[in-house]
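The complex is shown incomplete by one protein chain, all other protein chains being positioned as in the whole.
Chain nomenclature is as follows: A, B and C, assigned in order of appearance, with residue numbering initiated at 1 for each chain independently.
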Amino acid sequence: MMTVTRLDVADARLLIEGAAAHAAGIGVPMCIAVTDESGNLVAFERMDGGKVTSITIAIDKAFTAAAARKATHEYGEASQPGASAYGIASAIGGRLMVVAGGLPVTVDGALVGGIGVSSGTPAQDREVAQAGIDFLLECR
Amino acid sequence: MMTVTRLDVADARLLIEGAAAHAAGIGVPMCIAVTDESGNLVAFERMDGGKVTSITIAIDKAFTAAAARKATHEYGEASQPGASAYGIASAIGGRLMVVAGGLPVTVDGALVGGIGVSSGTPAQDREVAQAGIDFLLECR
Amino acid sequence: MMTVTRLDVADARLLIEGAAAHAAGIGVPMCIAVTDESGNLVAFERMDGGKVTSITIAIDKAFTAAAARKATHEYGEASQPGASAYGIASAIGGRLMVVAGGLPVTVDGALVGGIGVSSGTPAQDREVAQAGIDFLLECR
Partner (left out) sequence: MMTVTRLDVADARLLIEGAAAHAAGIGVPMCIAVTDESGNLVAFERMDGGKVTSITIAIDKAFTAAAARKATHEYGEASQPGASAYGIASAIGGRLMVVAGGLPVTVDGALVGGIGVSSGTPAQDREVAQAGIDFLLECR
């Protein structure tokens, strides 16, 4: 048997709250998804004005970051033409996301979940995801 | 051209808050999803202990209720063997849900979204979805 | 944060070993799948002569039993025409299995995973899944 640490819905709400505050600050309404450490959805919000395509993209960014234990922008670099993971972007029915905006959530050294953000530029998505994590860690 | 009335993320949070309070009251942790009037996800929460299978089921119940403008339990009756909508349960890749727990959200006569609940019995799912709607209407 | 107990690959091998021994005893080669408590695959074997269709069915039975925390035969009863969960069989893209042969795996009161068996009659699939659980518990 194994013992696993996983974020709960209260943690997920903090991640979304921190991310949404930052998104509002930069004026970009976002879709924000949080999964547990196995990649299963715990909470999601589409801010007013968030994109419909971004619903699935945000969920899949969070899934990828948690379940592969890797930030999606790292896959972006590793999957460029000629790089070693080229082609990985269409894996798992296209769920494996290589666009920035998905980050693993690590607390006290344990990967407890993932956060995925979409609707802005990939750089904006990534900074909003990071803001969610920063807020969660501040609140602890 | 048309003008559409649609719930926003603040409304979605009230729906989830009301539903989650009722779910806690009956001791059944639930997955709760809210879509807009087009069936696209606005907010979602998996209460601690909600089932993993219920993530998709709750989202699809909300999708069905909003996009088909019909409670999922009504489809349950209409899709029995010999009834007129028999077979509809596997439509849209299985997204069309005929199990109770998905309700359209109507405000001032306009269908503005859907709520879907899963993890309990279908009767519990339905009553928790209704509690979400009741709370939203009380808060207005 | 939450703490979760989950079976490991050594546990999964015992589940498969016990199930396969019983399947050999009744002369029915089976597909046998084991998932963790979140429904993600840990181990799988198709015994020589197991059916190709049963690969996915066994995996989805284990997924359903673990992620919905319910034996698939219970869904079989609850989803008959006229029963409350009628129509659930096509949920989650058809992954939610209502045919016997998927059982949750509970150890010391915690649901730690699921086992799914397919290739025989549903009754045979169920008894082989149970034999896997019995063997795991004997070995502890």
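Keep in mind that, in the parts below, a contact is a pair of C-beta atoms (placed from the backbone, for glycine too) under 8 Å apart; a residue touches a chain by one contact, two chains touch by 3 or more.
Note that the structure is predicted; figures quoted are calculated from it, not measured.
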Contact set of the excluded chain (shown chains only): A, C
Residue of C:Met1, C:Ile55 or C:Leu137 in touch with the missing chain, whole complex considered: C:Ile55
Contact residue for the chain not shown (choose from C:Val9, C:Ile26 or C:Cys139): C:Val9
In subunit A, positions touching the absent partner: 2, 38-39, 63-64, 66-69, 81-82, 84-94, 96
Missing-chain contacts mapped onto subunit C: 8-9, 12, 40-48, 52, 55
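The criterion applied here is as follows: only the chains that are shown with their structure count from here on.
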Residue-number overlap at the subunit A/subunit B interface, same or different (half cut): same
Centre-of-Cα separation between subunit C and subunit A, whole angstrom: 31
Subunit C residues counted as touching two or more neighbouring chains: 2, 38-39
